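To start, the structure itself, in structure tokens.
Note that this complex is displayed minus one protein chain, with the remaining chains in position.
Now for subunit A:
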Amino acid sequence: MDEEYDAIVLGTGLKECILSGMLSVSGKKVLHVDRNKYYGGRVGVNLSSGRAFGAPPPDDSYGRKRDWNVDLIPKFLMANGSLVKLLIHTGVTRYLEFKSVEGSYVYKGGKISKVPVDQKEALASDLMGMFEKRRFRNFLIYVQDFSGDDPKTWKDFDPNTQNMQALYEKFGLDKNTQDFTGHALALHRDDDYLNRPAVETINRIKLYSDSLARYGKSPYLYPMYGLGELPQGFARLSAIYGGTYMLDKPIDEIVLGEGGKVVGVRSGNEVAKCKQVYCDPTYVSDRVRKKGKVIRCICLMDHPVPNTKDALSTQIIIPQKQVGRNSDIYVSLVSYTHQVAAKGWFIAMVSTTVETDNPETEIKPGLDLLGPIRQKFVSVSDYYEPTDDGLESQIFISQSYDATTHFETTCLDVLDIFKRGTGEEFDFSKIKHELGDEEQ
């Protein structure tokens, strides 16, 4: 450990592993350390150690422990989203296999309906009345034909200055339709977007439908063996490009030099020197502030979610207004077919941003959709963000994982940190070139 590195990365969560990979690929000498014995931090762990919740060891009806890979932070990949692009460009996709998530549903008035994404589905949907359907269809056509570079497709509407509320009004969409469009298609977590330029939401809806067009069924993908495979894949990328890996290594101090700039990391008596540190909030409690709380409830079940046509994987979004809240509730379901549970088992996760003193009551509308639950684990965790941009200290801190149901914000954070840390955008071409060689 007593060596000098360009960068030391602390924590093997997904964000840190992607950063480690990108830094190694860019030619930096990287040391990647985790205080835990396993990869992944809070994204995806194996249940076998039972370390996550201090729950009693599962009995025999749960099958073999090694068959379980439970994510602590439920997220799906958008098939056309930035994480998939990162996976493909870095070649990490070759270590992984994915499955399409089978169903995408939205909650309205106590029951769930399939999210309509094209004109045909819009016309068949039970979410809207007949006239509303026509208006929604026109809206979808507008979004589909929309191109940011071509003002002709904007149809007398300036998406860069006019807000989303105005666009909804242009098409005469009612509150209910706005609700599922904003939350189940554009995947906004709250209603702030209504007052921001419409282009942002239009692009999000396009991402949804482009993702859907890619593999069908739903716009979401989920990796076989769980999300824990993602950090492992990027860690391998980093190692292949020379990154050094140390697990089970406690970090006692981040050593600062002149002007509060980082000079190294101490573990016991060993000090590794470095020019930069990249880490998750848990390694630097004095440099982050609490932004909020997220509640996540993991439910083990022996059946799929009712009313989803027995889908073996599903996402259900409960838009805030439907249940009188300020942030959405997300329900996701994966199963033994993803090699994350023993045969016949399903894992549902209900999560949301905490708004009250009684978070467990807040997720009740989600839990109520699931049917009988065999085992339930609840965790409420603080959501942290760094107090500064890290330029002065050269300590770059990622934000905690938010309640969103996909990885778009995760990637934005990673790319932003990379840019702050290296002063340049990540050059994807660098990797692609090298990949040609190693494919021999």
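As a working rule, a contact is a pair of C-beta atoms (placed from the backbone, for glycine too) under 8 Å apart; a residue touches a chain by one contact, two chains touch by 3 or more; residues count from 1.
Heads up, the rule we're going with is that contacts and distances are computed from a predicted model.
J.: Assign the chain not included in the display its UniProt protein name, restricting the answer to "CTLH/CRA C-terminal to lish motif domain-containing protein", "small monomeric GTPase", "tRNA-splicing endonuclease subunit Sen34" or "E2 ubiquitin-conjugating enzyme".
T.: From the choices "CTLH/CRA C-terminal to lish motif domain-containing protein", "small monomeric GTPase", "tRNA-splicing endonuclease subunit Sen34" or "E2 ubiquitin-conjugating enzyme", the unshown chain carries the UniProt name "small monomeric GTPase".
J.: Determine which one of A:84, A:112, A:186 or A:279 touches the chain that has been left out.
T.: A:84
J.: Quick one: which of A:339, A:400 or A:422 touches the chain that's been left out?
T.: That would be A:339, which touches the missing chain.
J.: Write down which of A:129, A:242 or A:344 is the residue touching the left-out chain.
T.: A:242
J.: Quick one: which of A:29, A:65 or A:217 touches the chain that's been left out?
T.: A:217
J.: Residues on subunit A that touch the omitted chain in the whole complex?
T.: These residues touch the chain not displayed: 39, 46, 84, 87-88, 91, 93-99, 118-120, 144, 209, 212-217, 221, 223-225, 228-229, 232-233, 235-237, 239-242, 244-249, 337-339, 433-440.
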